[in-house]
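There's a structure below that I have some questions on.
Heads up, one of the protein chains got dropped from this complex, but the rest are sitting where they should.
Moving on to subunit A:
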């Protein structure tokens, strides 16, 4: 077997792709001792071979109770639930995709200690691969079908990888409800800030600026460096980053709560002065869509404000709610306004439908339809057949 040729060949390929390997990490020989020993000097405890743990506490990170707006699916609308039912979690992995070779090396769980203001984060670290079964065994203590799992993109990534690791190691563990703040954050802020990575949410929404943070994409390589070299400086940043992520989760949930509370109290919206600069910056339609099911009146208030400020999509949403709940007068007011501005084929159609079927004033409906037909911008292929059909029908009815 000509290993030499193969090596030469692969090296040649490497040079071509101009990738310069990190000399430092390539020359360092793997240590036979447990790289994790260095964690002991930095405030960590060893719980098993290659498994380390550290508890950090943050004061006043969370309100004692949280509303159930985000838990529509599992909670009744009117009850607040104790924040201590929630468990905030995040993992760091050796790869960025799923798959059997992607391993979790750092997991953290944040909980509000009942009866206190202490938000307690337990970080668990795997210092090398063979310790994985013991590591997962320890993680399993935090997994229970009874609890609610708060994460950022955990529903489709972290929980998935955790389940993969558990099943590969023959460990049975069942999560409770996944409350993934990525989805609600997208509804609240995507239209405003675009990207909704946790980093963007931190700087734009939480007004939180990390200094010397480790970029997420470097994390796998830093970990591989750590297991090879056992140097604290390779991994310290990753551990700090991870702790910060979980703290941000708590803050992010708190911001959600403020928004919901203010909406319920009828005073949310741009210009309101909460001082923090955080809750005055959100997509009103997104907030309303979250509120609509369990707090419909709060949703209406949010939409009214937006409509009042000239948001015409909010007007449409609002009119639909009014229509559904038989508040025709208010719905018509909105449609009339939109129609008067000549802006909305939707509003005109709704009005025509209203006058034809509900108010039984076919003449008015015909008038509107005729106006619509006369307007070039409404005469587009998609709408024309319906429009013509309505026109024909109304014409017949009014001439009878």
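The rule is short, and it goes like this: contacts are C-beta pairs under 8 Å (C-beta built on N, C-alpha and C of every residue); 3 or more make two chains touch, one makes a residue touch a chain; residues count from 1.
The rule is short, and it goes like this: contacts and distances are computed from a predicted model.
This figure omits one chain of the complex; the name its UniProt record holds, of "Putative tricarboxylic transport membrane protein", "DEAD/DEAH box helicase", "ABC transporter permease" or "Cellobiose-binding protein", is "DEAD/DEAH box helicase". Contact with the chain not shown here comes from a single listed residue; of A:183, A:224, A:281 or A:328, that residue is A:224. Shown as candidates are A:45, A:144, A:167 or A:203; the residue that touches the absent chain is A:167.
Residue A:101 is the one among A:101, A:115, A:145 or A:310 that touches the chain missing from this view. Considering the full assembly, A:128 is the residue among A:111, A:128 or A:251 that touches the omitted chain. Against the chain not displayed here, subunit A makes contact via residues 1-3, 5-7, 9-10, 12, 16, 25-26, 30, 94-103, 128-130, 163-165, 167-168, 220-221, 224, 227-228.
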